[in-house]
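FYI, not all chains are in this one, though none of them got moved.
Letters are used for the chains, namely A, B and C, taken in the order the chains are written, and counting of residues starts over at 1 for each.
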């Protein structure tokens, strides 16, 4: 019955990559905590780099600086 | 003063449906918990079916399988 | 398959009140959007009044002022 929310920057993750992420997280919760995969919900949110900040700067700015 | 976040798959919910959902949740919080509707906030997030997983699979894949 | 997160201040909501809230929100999503109740998840989070702010003040302070 777990609920997992994964936020990543929107930078071209494919449907296949997201499908593997969903499968992997669901499997991990079963292996480590015995959670039932049938009711494990995973929601992936992709966030524009202008809207994601770390170290006081947006990822857009960090990428421009080569970080 | 409650804050309610509703996540659903993006599959064509109309403005009217979302307006009724906002009204209904706000009313329910007043009826059941005595919360003031004036400061009840409801945020609906619509998520692509590729980005929503249940049972270890994305909803996109489940829909293709007829689930 | 919706996921609903309800945040309220921690001020003595009972198990019965929370059960009715869970039932009511689940029913509303079925009625308004046709969502399957079997996979509708509702998570209620109760937050200390020191940790909830509105209008730039904590709810603790607002309650002391009679607001």
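Criterion: contacts are C-beta pairs under 8 Å (C-beta built on N, C-alpha and C of every residue); 3 or more make two chains touch, one makes a residue touch a chain.
In this text, all values refer to a predicted model and were calculated from it rather than measured experimentally.
*Asks:* Hey, this file places 3 copies; any idea how many the whole complex holds?
*Replies:* Every protein chain is the same sequence, and there are 6 of them overall.
Just so we're on the same page, only the chains that are shown with their structure count from here on.
*Asks:* Using the touch definition from the top, what's the fewest steps needed to get from chain A to chain C?
*Replies:* The fewest touching-chain steps linking chain A to chain C number 1.
*Asks:* Under the over-half criterion for shared residue numbers, do copies chain B and chain C use the same patch or different patches to meet?
*Replies:* Mostly same residues: over half of the interface numbers shared.
*Asks:* Roughly how far is chain A from chain C, centre to centre by C-alpha average, rounded to an integer in Å?
*Replies:* Computed value for the inter-centroid distance: 25 Å.
*Asks:* Compute the distance, rounded to whole Å, between the mean C-alpha positions of chain A and chain B.
*Replies:* So the centroids are 20 Å from each other.
*Asks:* In whole angstrom, what separates the CA-based centres of chain B and chain C?
*Replies:* One centre to the other, that is 14 Å.
*Asks:* Mark out which residues of chain A touch at least two other chains, giving numbers and ranges.
*Replies:* Expected reply: 39, 41, 43.
*Asks:* Of all residues in chain C, which touch chain A in the complex?
*Replies:* 1, 3, 39, 41, 43
*Asks:* Quick check on the complex: what are the chain B residues that touch chain C?
*Replies:* Interface residues on chain B, with respect to chain C: 1-9, 13, 17, 20-21, 24-25, 28-29, 31-33, 35, 39, 52, 54, 59.
*Asks:* Would you pull the chain A residues touching chain B in the complex into a rising list?
*Replies:* Answer in residue numbers: 15, 18-19, 22-23, 25-27, 37-46.
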